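Working notes, structure below.
Missing here: one protein chain of the complex. Every other protein chain is in place.
Per-chain residue numbering starts at 1, and chain names A, B and C are given in the order in which the chains are listed.
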Amino acid sequence: MPGKDVKIVGFLCNWCAYAGADMAGMARMEQPAGMRIIRVPCSGRVDPLLVLKAFQEGADGVLVSGCHPGDCHYGSGNYLARRRLELLGRMLPALGIEPERFHYTWVSASEGARWAEIVNTFTEAIKDVDEGS
Amino acid sequence: MLGVFICQCGTNISATVDTGAVAAAAAGMRGVAHAESIQYTCSDPGQAAIGAAVREKRLDRIVIAACSPRMHEATFRRALERAGLNPYMMEMVNIREQCSWIHADTGEATMKAVDLVRKAVARIRAHVPLQGGKTAAVRRALVIGGGIAGIRAALDISAAGIPVTLVEKSPSIGGNMARLDKTFPTLDCSSCILTPLMVEIKQHDHIELMTNAEVDDVRGLVGDFQIDIRRRSTCVDEEKCTGCMICQEKCPAPAPDDFNAGLCQSKAISVAFPQAVPLVASLRKQYCRRFNGGKCRLCQKLCPAGAVDYGQEDEVVSRSFGAVVAATGYGHYDWTGSYPTFGKGLYPDVITSAQYERLLSASGPTGGLIRRPSDGAEPRQVAFVSCVGSRDESAGRPQCCSVGCMYTAKQAILTKEHIPDSQSYIFYIDMRAGGKNYEEFVRRAQTRYGAIFIRGRVGRIFPRRGKLVVMGTDTLAGDQVEIEADLVVLAAGLTAAPGAGELARKLNIACDETGFMAEEHPKLRPVEAAAAGVFLAGACQGPKDIPATVAQAGAAAAKVIGLLSRGELETSPMVSAVNPSRCAGCFKCRDVCPFGAIDKDRLADGLVTARVIESLCRGCGICNAACPPGAISLNGYTDKQLLAELVEVLR
Amino acid sequence: MEELIPIIKKALEQVDVVLGWAQSPAAGVAVPAFFHTPAEADAAVFDSTCAHNLAVYLPRLADKKVGIVAKGCDARSIAQLIAEGAVKRSGVFVIGASCPGMIDVKKAWRCFGFGKQVCDAAGKVAMEGKTVAREEILLWKCRGCRDPEPVICDVTVGEASSEAPAPPAEPAGIRKRFAAMTVAERRQFWQDQFSRCIRCYACREACPLCVCRDVCTIQAHEPGWAGAAVDSPQSWMAQLIRVNHLAGRCTGCEECERACPVGIPLMLLLEEQNDVVEELFGYRAGGEAKPPFLTFDIKNDTWDEER
Partner (left out) sequence: MRFIPEENITALLLRLSENATVWAPQVVRDTVNTVLFAPWREGAEIETGLYSALPVKGLVLPATERLFSFRYHRAGEREKIEIEVDELRERAAVFAARACDAKALVTLDALFLDGSGRSYNDQHYRARRGALTVITLACTSCDSACFCSSFEDGAAATAGSDLIFYPVSGGFLAEAVSATGRELAALDLFQESNLEKPPLAETAKVELARLGQRLLDKFDDIDFWRRTAEGCLSCGYCSYACPACHCFNIFDEMESDRAGGRYRCWDACMFYAYTLESSGHNPRPEAAHRYRNRLAHKFSYFPLNRGEFLCTGCGRCIRGCPAGRDVRDVIKALGAG
């Protein structure tokens, strides 16, 4: 069904990824309309439960993005996030959620193009899963 | 009661998002008593409209759909405050950067905008008024780096009566500027304008100078940084040394002369340079015979002041500071690795402009006579190569060093002044002479001093019959050029100072992709670093010339004075808070907190719970995500608020 | 195991209470018992029905000095509680009991009926003439047990067990079926399983590492991670909260699954999580180190970015 909207929740840290998404906007980089960004101060603020809750509430995909390792505004938040989220990602198949529906990645404030690319690729990946199942 | 304002942002938003339709949809949302679309919400009339609606409809919380909150959140918070509301009873919806600007289809973009507004309306129901606290600020500033930027900043801050500690890594302040001969475009002597400032630092009542010192550890935050400064052992008692240099004279162990860019040798114990401040000797253990198995104690024996102490150890000094200025300057790009066709540094007469600066200087190794390193001969033909390690993608260095064009022109002029029958050739890509009187200066080098400017890159440099052949293209003439020169001067690019990255990490501030420290906003917050209370001065933030450095140092000083003059700081209320009745006392929050902001609290009934030290909390929310019972919440980003957003956006 | 009783009596000289087991006449198996006096300790037993992990009581008795009879797996829970600071090492006196592997009492009841006394000897479990091969009736965790001897212990009782029960050659029963399922089938599987959850929270209360207890967020009205409605999606979410909070902390004692009155195979989730944590971080809960989600050193965080 081509008309089906893919709804993605994105948890983006205020300092890097959210600013990167803004940057993509400033550069007028067109993106799929299904992304819904929730701003958080740090990717370390993203409790894996937020991701699971998103799936439970019907999200087709969840994306978490923060500063690149080493660049965390708070020093170590993204390292902590990485540990939690990596585990979460690997748990998903056992929970009955296709792992392709979840992605975490790092985007800096200047990487607008990278952000737009991520949204595009991720949306496509989810569409593939939806069609495959 | 809720008010929703949809900004048209001129046509920035309204061209793609039907703002009227979004306002109409918002008006139908639960609890929304007022919804309107405004042309420019951030403008005076826009903010006035918010105030009017607050009064008329007795709104107690406001949703504003406009640009990114990173742009105008602070603006609208102030607007709310003026309207008599708590500034945190506001939620921004980003329908510009993250909606109108990235979607082409009006229907789709409008639907998304409505979704986003709904999400914010759901979230703001969970908002509570927040009140920032006040905390005492330590009235002392730390300036890191004793170059012209640090010197200027230290003097300006102390002029306002705020004590300053100036920390310099090397044995003397002065930095790169002290090594320069003359400065463009006025050709005044660098030392002549710098040394008086250096002396003023030394003599200033409010400035504590620490040389041979580095920042070891940084704790705390704006208003109260606790900083450990390591003073390296120099084996010389600074209080006793008179700078007589007898030790340097008699010392048998050679050591590189850092001040003279490695053009000559100094001694293991030495004074950095004759105008050094403080004028004291320091011993470099790695070159000293005594510290390398020898028995030499000459310096100690000969020192008339008895200042030499081989047992001296590193000393760590801890101080509290209200603010920090980073002024670590720049380093020189090591070109030898990336330009194999320039001889990899094996030809002694291919030197960098920094070295040439020392050859020009009266205080340099040649006493101001230009003598080429290989044979000491006076060069007749001097070739200057611009942009070595600048504006060169193939070397992985696309950035402009911003001063190369100007100092190369300056060095050509000075060459002619030193050796009137010399000829200078300047290979350049573009002449960048944007400053005041700069273009005139470059023209003077061309017309009055006869320097020949060749537009093009140099491909190869190789020796031939006692000369160096510089081969390049003249892109204006479309020809290959070959210059036979006695001396080749490379305008090597500028890098972040060695160790700047490590310092940035300690200060918890970011560096950009070129390694220079990053400012908070390129236009609006050019001297503020990402961490509150840390400011940037001079070339540590990016290559710049002396006037720009001094201007930025002044700006950083003004920011420090502004911050510390009142003696207290307003703290952000967006910090974590513990609900003790929900706390299980497991202290996972304390384990994950990067700032040590969690303490134990014993309640009256003996229960042990976590407590947030608000002055240390920086609002990252890592504890919030780690707290199993949800007892600790980050104000402004509580679980309740995020879940409200999440659930609403998926309906 | 008669030598247990004098050891408990001796321990009572220095602790306020000793946690152990006594025979329940009704259930025909051992049940947790609290021994305050030497006289009470005469009732102490230790046999292969002592499956309960008594470490669950330790955080509730944090203000007392407590003796505890612990099997190898129980000791891991105690060690984990100590590593996390929930229990003080000086506050517990661990009586390490050599464990022969515990039988799944539910299976025994299925075979023999509730309340019939179980006889476990010579590789067989028997009652009133019926016998079952011991390995068929063992708890899953006991098969291929990695810690038959306690990692933390003040005194031991019983001879070191000769050999841990052999691990099963391959996943059996529900584990086998689950492993073969597609992701979509698993989604349905869990939906079915949690449709019978009644939210009694026996899983949580029986878990020694669920230290929040009274203030557990699952039951909190706010922020509402899981709805209060007893339906499959909300109950599933409620369990995911527990699983998530046990990341890097679960010692795999299987108490949640044993406690579940409606037989939801909770260990499928926790075993998977424990395996991933061990694979990613080389960490197994129940030692001296804190969980990898609580401590790390950025400088030594040797994670490969690209994997």
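As a convention for this text, contacts are C-beta pairs under 8 Å (C-beta built on N, C-alpha and C of every residue); 3 or more make two chains touch, one makes a residue touch a chain.
If you're wondering where the values come from, they're calculated on a predicted model, not measured in any experiment.
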For this session: Specify the shown partners of the omitted chain in the complete complex.
Result: B, C
For this session: Pick out which of B:G28, B:P45, B:G84 or B:G434 touches the chain that's been left out of the picture.
Result: B:G28
Problem set entry | Residue of C:P6, C:G144 or C:G227 touching the missing chain in the full complex | C:G227
Exercise. Which is it among B:V121, B:L359 or B:L487 that touches the chain not included here?
Worked result: B:V121
Exercise. If the hidden chain were put back, which of C:I95, C:A206 or C:M267 would touch it?
Worked result: C:A206
For this session: For the chain that got dropped from the picture, name the residues of chain B it touches.
Result: 28-31, 33, 118, 121-122, 581, 648, 651
Problem set entry | Residues of chain C (touch criterion as defined above) contacting the omitted chain | 24-34, 52, 56-57, 104, 106-107, 109-110, 113-115, 173-174, 177, 196, 198-202, 204-206, 213-215, 219-221, 227-231, 255, 258-259, 261-263, 265
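We take it that only the chains that are shown with their structure count from here on.
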Problem set entry | Of all other chains, the one whose Cα centre sits farthest from chain A | C
Problem set entry | Computed distance of Cα centres, chain B from chain A, in Å | 30
For this session: Report, in whole Å, the distance between the mean C-alpha point of chain B and the mean C-alpha point of chain C.
Result: 54
For this session: Determine the centre-to-centre distance between chain A and chain C, using the mean Cα coordinates as centres, and give it in whole Å.
Result: 36
For this session: Mind pulling the residue numbers of chain A that touch at least two other chains?
Result: 47, 53, 75-76, 80, 84
Seminar exercise, completed: By the touch definition above, chain C meets two or more other chains at residues 225, 293
Problem set entry | Touching residues (chain side chain C, partner chain A) in the complex | 183-190, 225, 233, 236-237, 240-241, 244, 247-248, 268-269, 272-273, 276-277, 280-281, 292-293, 296, 298, 301, 303, 305
Seminar exercise, completed: chain C residues touching chain B in their complex are 84-86, 211-213, 215-217, 220, 222-225, 245, 290, 293-295
Exercise. If you look only at chain A, which of its residues touch chain B in the complex?
Worked result: 7, 9, 14-15, 18-19, 21-26, 28-31, 33, 36-42, 44-47, 50, 53-54, 57-59, 70-71, 73-77, 80, 84, 110, 116
